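All protein chains of the complex are present and in place, except for one that has been dropped.
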Amino acid sequence: MDYKNTLTTCTYCGCGCNFFLESLDGRLTGTIPCKTGPVNEGKLCIKGWNAHEFVQSDERLKKPLLRKDGELVEVSWDEALDFTATRLKEIQKTNGPDAIGFCASAKVTNEENYIMQKFARAGVGTNSVDHCARL
Amino acid sequence: MAGLAASFGSGAMTNSLVDLEGSDTIFIIGSNTATSHPLVATRILRARENGAKILVADPRKNQIADLSHLYVRHRPGTDVALLNGMMKVILDERLEDTDFIKKKTEAYDAFKNLIEKVDLDAVSKICGVSVEDIKTLALTYAREGSSAIVYCMGITQHTNGVSNVKSLANLAMLTGNLGKPGTGVNPLRGQNNVQGACDMGSLPDVYTGYQSVTLGAANKKFADAWGVPELPTKVGLTIPELMSGIEKDEVKALWVMGENPVVSDPDANHVIKALEKIDLLIVQDIFLSATAKLADVVLPGVSFAEKDGTFVNTERRVMRVRKAIEPVGESHQDWKIIQDISNLFGYQMNYDSPEAIFKEIAELTPSYAGITYERLEGQGIQWPCPSLAHPGTPILHTDGNFARGKGMFHAIDYKPPAEVIDEEYPFWMTTGRVYAHYHTGTMTRRSKSLNFEVSQGFIEINPADAKTFDVKDGHRIKINSRRGEIETRVKITKRVEKGVVFMPFHFEEMNVNKLTNPAYDPIAKIPELKVCAVKLEKV
Partner (left out) sequence: MIDQVKQKINELLSQGSVKGVVALAYAHGHAGPCLFQKGDDLDALCLGDEKKAGDVRYPLNKVLITLARQYPDDVFGVLVRGCDERGLYGLYRLKQLEPDKVVPIGISCPRDLALACECKKPWPDDMTAGEAPNEKESGGTEQKGVQDVEGKEQPERFDFWKDQFLKCVKCYGCRDICPMCFCYDCSLECEDLVSKGDLPVDIPTFHLVRAMHMADRCIDCGLCDEACPVDIPLRLLYKKTAEVMNHEFGFTSGINKNEISPLSLMGPMPEK
């Protein structure tokens, strides 16, 4: 029996509410607002209260997809990563680093944004990195 | 961002959320707070309970307007005119804070000259707001005590979004409502980590902490830290520029992480064309979004519930995200996907955890220098936090010490929106959110409870217009703009005025961004999502 409450921060709006993700045997079962969260003090909006619901949706992507003969088909990680790195390298060589653009995200973590812009700038050699949501 | 940075030297919310509770007056403009930022509404309503005056200006009469002391319905895109009108009243009544202006600001004279020429009757006509209401707004905001401004995308998503924000900064400086509890100019971030994405240098002109890529010192510092001989010094392309770069065959590959530009960006048909054309489209996401469907390769990352890391909220508070469950299926940690590709590409990275990445961020970013995962336990920390002993900064620019030295006034004239109504397209259309959904709906629409609340898109129209078109609640109606056509369900409401319609943008199958205008603010590159001209046709 593995019952856990994991303290985290809401994935939706910019308020930054803290809540516990409640899980039982690896399945998310609920959201419980953190009483001592500095922003929300035990309260949430409807999105926060249901933030666990989409996570284990059947529609989640479970394997990498690669376009073959016009169709997206499931492939192994090795194949997907290889394809991506090889094609990026080819384009960088043929068309120069500024032929590659990066769209980072206001939805993912700081660490993920950081590592993406680092790859863009230090790896590929372009400053063309932006995120979609300009407030 | 850009507007506030030009005025104050920093683009973030100046005060804390809890701080709003102590305001004497709160002026909310272009924010549907109760719907989009409910936990900010909490603070505003507490201030109201404590006796604060609540002022709301918005083309659509939203819920917070129902609860306000004064609500004005200005026409879409006329914010600068309204604000200039208010500042004219303040000058006429000699309510400006001369001491603050003299000591803490610059470029006041040019601004003053412009405002003195403002004609209130003309403003009233442009905005559709009575002179009396403009006066009450101004006098209430400028009265004794602390006044805070709260704004959101209703201000920024315009071709003149930067001017709108600068005007709000002018208003706050004019009355000395900065750097003190209960005051400030407070943008509410639309998505959970907009602040963090900007802080982390997911912008074409800066590294982390807004260190410019064109600045030799910063450039060298990062090149050394990242172990490369040199880093590009040319400012990169923004998303709209990338899209047109694709058309011009200059951009050949795009890597999209966790975003869905096909639904979130204006003129969707145009975006789809560009993404279909590009040689290599890499999409990293948790669902097969409309954008992922166009990709050449789709890399399944994980949701917030499956990862460790940090987010930064709208009040600059860095907070922990913690892993609650194992990744779904064979999905991989997003940082790991990037690291793996980087290594195959030939640029070596070997972090062993998000915490290791965060350590590097703190080393390279002065405003994050004092932040560690350990210190984030508990309440998180509001940057700037320059050292391990520093407690963080709840209020920016205290005592008028602006990040850029002095606060900068900008003389700003009203300009009409990029697209205005005419005979062919006689309706103003504006867009926004509903309470149960978020952004492009990729997450919320897959949530049973949220989809139950609001399961399909709709268009709000005024009863008088409904009568003209002979439509009732639930009828279908066709909406056309110069860029596209969609069909949706009618919802009749007085929340919108005659001649104005409103649509939420969460619904891929009736994508309102097929209609919106991709005209951008020339500085902030934010599209004019909030106004365009449309025509209606009964189906």
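As written, the chain order gives the labels A and B, with residue 1 at the start of each chain.
Rule of thumb we're sticking to: a residue touches a chain if its C-beta (ideal position, glycine included) is under 8 Å from a C-beta of that chain, and two chains touch if they have at least 3 such contacts.
Just so you know, these numbers come straight off a predicted model, no measurement behind them.
Contact with the chain not shown here comes from a single listed residue; of B:G145, B:G378 or B:P426, that residue is B:G378.
The hidden chain makes contact, of the residues B:L4, B:L17 or B:A41, with B:A41. Considering the whole complex, the residue from A:F20, A:F54, A:F83 or A:Y114 that touches the absent chain is A:F20. In the full complex, subunit B touches the omitted chain through residues 34-35, 38-39, 41-42, 45-46, 49, 63, 66-67, 320, 322, 377-379, 434-435, 449, 452-454. Taking the whole complex into account, subunit A touches the unshown chain at residues 1, 3-5, 7, 18, 20, 22, 24-25, 29-37, 40, 42-46, 48-49.
Please note the rule applied: only the chains that are shown with their structure count from here on.
Centre to centre, using the average C-alpha position, subunit A and subunit B are separated by 20 Å. Remark: subunit A residues 4, 6-18, 21, 23, 26-28, 38-40, 43-47, 49-57, 59-67, 72, 77, 80-89, 91, 95, 97-135 touch subunit B in the complex.
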